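Of the protein chains in this complex, one is absent; all others appear in place.
Order of writing sets the labels: A and B. Residues in every chain begin at 1.
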Amino acid sequence: MSTRPIPIAERTVQFTVNGRQVELTVPVRRTLADALRDDLGLTGTHLGCEHGVCGACTILLDGQAVRSCLLLAVQADGRAVRTVEGLSDGDRLHPLQEAFWEAHGLQCGFCTPGFLMTLVPFLEEHPHPTEDEIREAIAGNLCRCTGYVNIIKAVRLAAAKLAGAGHAG
Amino acid sequence: MKPAPFLYVAPRTVEEAVALLQEHGTDAKLLAGGQSLMPLINMRLARPEVLVDLNEVRTLDYITEVDGEVRIGAMTRQRAVERSPFVATHVPLLSEALRWVGHPQIRNRGTIGGSLAHADPSAELPAVAAALDAVFVARGPDGVRLLAPGEFFVSFLTTALEPAEMLVEVRFAVPSAPAGCAFLELSRRHGDFALVGAAAVVRLDSGRCRDVRLALTGVGPTPVRVREVEEALLDQPPTEARLADLSRGIGPRLDPVSDIHASAEYRRHVAGVLARRALAAAAARAQAVGGGEDSPS
Partner (left out) sequence: MTGLAGTNPFMGRPLRRREDPRLLRGEGRYLSDIALPDMLDLAIIRSPHAHARLIRVETAAARAAPGVATVVSGMDLAVGSIEPVFSGDGYHGAAQPPLARDRVRFVGEPVAVVAAGNRYLAEDAADLVEVAYEPLPAVISAEAARKPDAPLIHDSVPSNCFFRYDHAYGDVASAFAAAPVVVRGTFRHQRLAGAPMEGRGIVAAWDHDRLTVWASTQTPHMLRTGLARSLGIPEDAIRVVVPDVGGGFGPKMHLYPEDLVACALARTIGRPVRWIEDRRENLLAMTQAREQVVNAALAADRDGRILALQADVTCDSGAYSVYPITAALEPMGSAQILPGPYRVPAYAYTTQAIATNKCPVGAYRGVGMTVGVFVMERLMDRLAAAVGSDPAEIRRRNLIPDDAFPYTAPTGLVYDSGRYGDTLEAALAAFGYAEARREQARAREQGRLVGVGVAAFVEYTGMGPATFARRGMRDVPGSDSAYITVDEAGRARVLLSCPSQGQGHETVFAQLAAGELGLEFEAVTVSAVDTDTVGAGSGTFGSRAVVSGGGAVVRAARAVRAKAIDVAAHLLEAPRDDVVIADGWFHVRGSLGRGLSWPEVARAAHTPGLLPHDMEPGLQAAFTYNPPPAAFGSGVHVSLVEVDRETGLIKVLRYAIAEDCGPMINPLLVEGQTHGGLAQGLGEAFLEEVCYDESGQVLTQTLMDYLIPTAVDMPPVTLAHLETPSPTTVHGVKGVGESATIGAPACLANAVSDALGQDADTLPVTPQRILAWSRQRAFREAGV
């Protein structure tokens, strides 16, 4: 039996964000969303409800879409985080971002990063999604502006772009 | 909406976790996937002194078959179980029910054990466990004990787990013969907690029910097994008329709550409807997998 770990109030953690290694010392109660936004200045991750319903804070943790308001920053230790800021390739928008632009898939833009981060792994797994699959995939992201019509259109467009470009995502 | 202060600890083994629970008692709270607990912590409706994060306990993340049972570690992500072909083959009701749990982002993080131990009677997994007579494996300072669903689920958000005990595994018996199953639920908005849900399993032999399981969500303080209907169907063909007749009797026996989304009366009514539909769907699938006329047994 190992030595029993001791509960602590503050902890130093290391993880990567969009490929960059970061180290933070945070109070253990700090959510990952707040750490990304306030400690790392990555304000593209938005807080719309802080209780796991709206999906605006969706990020990728080790490649999987998760709600960053329901994670503690300390739980990111040793993991890979990807946020909306890591999507585009320099000046070049990700094909999904391009598709949202082209299809008018956003209005106020507040929910948009969460949609994008939900959809990146979805399109990797479903390169040719049906409309029902798309609706299901984004049902955990609330948008109050678009009525989702053009978001769905954008996802189809993105799938076509990604298929055409042989994009690896 | 920010968490109140707490102390945090991330044990790496079950032994460490149990020792921490023993040391901190009711001041400690276990954190699994966090999809139910973290909202409560953010809203300061839960204020644990010590948060014991189980996400570093890697030994609790597995799906295996042992002695005719599918065993799933408590920290196995719901998404992993949902996608497991092994689970789909041997515990199809679980695979089907998982698709109703929240949304993909929730299931990516949420765990099997977390959902069961949270014991929300509106949730899907407790009803699946109840329908399948799952075995709950609890680990405490004095070792392991096994609990049946009827023992494990005590009341609304309450289980039989002792303060220093944790759920480490859940076991589902692999059925000896093919059966049909169905999970249905009704919510006002997709992905929300169900107003009512129904989990059904039907095994047919020569067109007659040999094994019937029916469990409901959202109609009481724990998942509700409807044994009267199960027994009434035994050795009977699951005809439409019979299912309709039996289902009508379900509602009046239930005691659900009223809330802003539905009245108790509505829940009682819909419980009967969903029970009938789930049983019919399960029976139709049982038929399809060879439980129809004169299947070899």
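Before moving on, here are some points about what is shown:
Definition applied: contacts are C-beta pairs under 8 Å (C-beta built on N, C-alpha and C of every residue); 3 or more make two chains touch, one makes a residue touch a chain.
Only a predicted model underlies this, so the values are computations on that prediction, with no experimental measurement involved.
Residue A:142 is the one among A:8, A:80, A:142 or A:160 that touches the chain missing from this view.
When the whole complex is considered, the residue among B:58, B:99 or B:188 that touches the unshown chain is B:188. Of the residues in subunit A, those that touch the hidden partner chain are 27, 29-30, 37-38, 42-51, 53-54, 56, 83-85, 87-88, 93, 97, 100-102, 104, 106-113, 116, 134-136, 138-152. Listed for subunit B, the residues touching the missing chain in the whole complex are 1-5, 39, 43-44, 186, 188-193, 195, 259-263, 266, 269-270, 273-274.
Definition applied: only the chains that are shown with their structure count from here on.
Per the touch definition, subunit B reaches subunit A in the complex via residues 1-13, 15-16, 19-20, 23-24, 34-35, 38-39, 42-43, 50-53, 55, 79, 102-106, 108-109, 190-191. Subunit A meets subunit B in the complex at residues 1-2, 4-9, 11, 27-29, 31, 34, 50-52, 55, 58, 61, 64-67, 69-72, 74-75, 118, 122, 136-137, 139-140.
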